[in-house]
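Pasting a structure below so you can have a look.
Only one protein chain is missing from this complex, and each of the others stays in its spot.
We call the chains A, B and C, going by the order they appear; numbering starts again at 1 in every chain.
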Amino acid sequence: MRGERKPLRSDMGCSDATNIRVQGLDLMRDIMGKLNLGDFAFLEIQRRLPTPSESVVFNAMLATLVEHGMTPMVIAARLTYLGAPESLQGAVASGLLGMGTTFAGTAEGSARLLQEALSGEGAEVPDDALGSLAESIVRKLRESRQPIPGIGHNLHKPVDPRATRLFELAAQHGLSGRHVRLMQEIAAAAERALDKPGQLPVNATGAIGALSSEMGIPWRLCRGLAVIGRSIGIVGHIAEELRNPIAREVWERTEAECSSHVQW
Amino acid sequence: MRGERKPLRSDMGCSDATNIRVQGLDLMRDIMGKLNLGDFAFLEIQRRLPTPSESVVFNAMLATLVEHGMTPMVIAARLTYLGAPESLQGAVASGLLGMGTTFAGTAEGSARLLQEALSGEGAEVPDDALGSLAESIVRKLRESRQPIPGIGHNLHKPVDPRATRLFELAAQHGLSGRHVRLMQEIAAAAERALDKPGQLPVNATGAIGALSSEMGIPWRLCRGLAVIGRSIGIVGHIAEELRNPIAREVWERTEAECSSHVQW
Amino acid sequence: MRGERKPLRSDMGCSDATNIRVQGLDLMRDIMGKLNLGDFAFLEIQRRLPTPSESVVFNAMLATLVEHGMTPMVIAARLTYLGAPESLQGAVASGLLGMGTTFAGTAEGSARLLQEALSGEGAEVPDDALGSLAESIVRKLRESRQPIPGIGHNLHKPVDPRATRLFELAAQHGLSGRHVRLMQEIAAAAERALDKPGQLPVNATGAIGALSSEMGIPWRLCRGLAVIGRSIGIVGHIAEELRNPIAREVWERTEAECSSHVQW
Partner (left out) sequence: MRGERKPLRSDMGCSDATNIRVQGLDLMRDIMGKLNLGDFAFLEIQRRLPTPSESVVFNAMLATLVEHGMTPMVIAARLTYLGAPESLQGAVASGLLGMGTTFAGTAEGSARLLQEALSGEGAEVPDDALGSLAESIVRKLRESRQPIPGIGHNLHKPVDPRATRLFELAAQHGLSGRHVRLMQEIAAAAERALDKPGQLPVNATGAIGALSSEMGIPWRLCRGLAVIGRSIGIVGHIAEELRNPIAREVWERTEAECSSHVQW
């Protein structure tokens, strides 16, 4: 081994026989019975308690991510649970793994776009120039043929009602700042650039990306918010699978149809 | 394909262009801005909103499961994140997979024990016979050389302060019923049977198993509560890993020492 | 930190600028171009090269585990790939997680049964007493209401042709010893005890458990053989999914039917 090694350190939590400390707080006295699960998640990620306003908005953001009906990832989780009911953690893990670029990438993408645009030199952009900043962002993305994250939805039209509600809550709680404003300007600029008026509003993941940015959550962690929400949703689907199983039926139908052309 | 097939049905959630319904509620109106994340988890698992008392106790149960410091599962998650930072969901899944029988099985085990003991004929056992029921349970487990789930802790002695706090909250909120009572009687009976007075109190997972049973949560889902809590904790550890990484150092030290005996 | 720590050591593989050693062999000279993948798997698990006979039989054992058609686990893997095509490793992991007690536990179970029966005192049992040992094993399992691992199959009747072929190969290659004999005696004893003549032959996992035991592979690793085989099969299904996708169709049908009763 090399002589020089980086010391390992963590401040997440520790305990002795009678004490348990989490993020500097006393688990029994300061957290249990006082903090709801969303606030605890905020504490874990941000190392401080949320303000009352942040608590409302952060819990609402997570609420948009819990339950999306019969998605590919919950079907996968149910199929995995069918095979390994003794390892519920494996079924949840199996479902979470479907959270990739096809369905779940854009909160991360829009948060990154906003955070990179409004940090460094971007921090100096005056508020009344956010519209032209949005124009330039949209232009550059289109020139490099990249998608514009956080806008439009195939089902929710002309607006995504979750984004509307999130922005409403943020405004009521004083959390509607420059990142929200820029996200909205980007949607408007995209509608003009693509000549699709009223068709590319900010969607739920765009709103979550913007509000995460308002709260100082790094874009690399935005997918983590979705993971937290979906892990709850997947456990909910396993609860329903116990009451009213569908996995075996989905499997048997699929297997039968897939080999229905086989001749022996 | 067979002609007769079981119809597929789910009541978790659904949506059209302007509406999103989750468990029969309107997501934007009834949940966002109103329900905290723990209450939403209760709704997903139990298909109804928690009472105010259940909300306090359920959030406290989940709170005991979020953060346990530098466990094997968070080290695994950090190592996985090192290799695949673009797939945060994979790092969380990797960590969850360590939630097996070694560390996390007993909430499930104690809930199962309590639910099986107090259902069917057990539902008829009068309250003042719970002590002798506990005696008989402990005797049978010892005779078949099975562990007694939900009691004792290698670090937290003479009591597990999380169990103390959970039972206190349950009592304050009218949720301390027969399952809690039986769990406590089992601990007392085990201390007598093994002649270890004051050394085998109910631990955190025993308390969670008992309180889950009070709320009617099936024992098969108790591991799901731990999965929900830990998925939040793992995202928290990834947040810390971004600020102050340790995975590469753990890897390099381990690799170097593991092959330090090799001669070329 | 405690002063005394256990040293960490591994002999799996190591390298410097010009050498790569795996299990004491030179990767480029001794393995690449010489060892097939099944033999390499044997080397990894057993720390020695297989004999030519072991090579044939071990590759045949793995071959029974690669491809089982449209199982729940490959459907789960395909659904996961749909959501996260950029993380193929996640799709394979998702599929592997369905390899639990419902479908894949019995090779482990039968290997454990055989290894425990024929080690310790069991090593002294004379060959002509294996039949009565089998009788006693079946009797004890039935008395404790446990399933008899490794026998019977819902589709392959009256015999499992994979077991037949595995035992044939083992006999041809001198690998048909006491574990194989005991497994066959257990099947015969079970047919007598349950009065199901010709209906409970050794199945594929029973044969794999027996042959693993002949080769000295610990029962705890038998599920690992299945994991190796299935990981190849899952990659094969992802290859087919790229050519002829079915995951989206399975998802859309399931989602539509599951909410077809919803009224807005």
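Everything below uses one rule, namely that a contact is a pair of C-beta atoms (placed from the backbone, for glycine too) under 8 Å apart; a residue touches a chain by one contact, two chains touch by 3 or more.
Please read these numbers as outputs of a predicted model, since none were measured by experiment.
Though it is not drawn, the left-out chain touches A, B, C in the full complex.
Of the residues in chain C, those that touch the hidden partner chain are 1-2, 5-6, 8-20, 22-23, 27-28, 31-33, 35-41, 44-46, 55-56, 59-60, 62-64, 66-70, 74, 85, 87-90, 92-94, 96-97, 99-100, 104, 155-157, 161-162, 164-166, 169, 218, 220-221, 223-225, 227-228, 231-233, 235-240, 242, 244, 246, 249-250, 253, 256-257, 260. Touching the omitted chain from chain B are residues 69-73, 75-77, 79-80, 82-87, 90-91, 93-95, 97-104, 246-247, 250-251, 254-255, 258-259. What chain A contributes to its contact with the hidden chain is residues 7-10, 14, 16, 19, 21, 84, 86-87, 89-90, 93, 97, 254, 257-262, 264.
Keep this in mind: only the chains that are shown with their structure count from here on.
In the contact between chain B and chain C, the residue numbers used by both copies make up over half of all numbers at that interface.
If each chain is reduced to the centroid of its CA atoms, chain A and chain C end up 38 Å from each other. Centroid to centroid, with C-alpha atoms defining each point, chain A and chain B lie 23 Å apart. Here the CA centre of chain B is 31 Å from the CA centre of chain C.
Residue positions 84, 86-87, 90, 93, 97, 254, 258-259 of chain C each touch two or more of the other chains.
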